[in-house]
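Of the protein chains in this complex, all but one are displayed in their positions.
Take a look at subunit A:
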Amino acid sequence: MDRAELIARLTPIIATYAQDKDAVASINETTDFIKDLKINSANLVDVILDVEEEFDIEIDNLSMERMLNVSAAMEIIEDKLKTK
């Protein structure tokens, strides 16, 4: 899966919980879930649970803690997909 496809699959998940819809429209690898998209910590958990379902992976606590922006999320997803 290339990075463009990964972002394309991530975007609808993120859009569900993001408060800042303009930031969703211009989503890119540097987008921060909390600062840019205004997702709160409770909804960040839902983003991660939805990511697990979408990509059929399991995200551990340590990965969860660093999943704070799009690029970290992509790295973690790619990593988990490799070791699946």
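In the analysis below, contacts are C-beta pairs under 8 Å (C-beta built on N, C-alpha and C of every residue); 3 or more make two chains touch, one makes a residue touch a chain; residues count from 1.
Simple rule for what comes next: contacts and distances are computed from a predicted model.
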- Query: Going by UniProt, what is the name of the one chain that was not included in the view, given "3-hydroxyacyl-ACP dehydratase FabZ family protein", "Histidine--tRNA ligase", "Sugar transporter" or "Maltose/maltodextrin transport system permease protein MalG"?
  - Reply: "3-hydroxyacyl-ACP dehydratase FabZ family protein"
- Sort through A:A25, A:V45 or A:L81 and give me the one touching the missing partner chain. A:V45
- Of A:A8, A:I34, A:M64 or A:L81, the residue that touches the missing chain is A:M64
- Those residues of subunit A that touch the unshown chain are 40-43, 45-46, 48-49, 61, 64
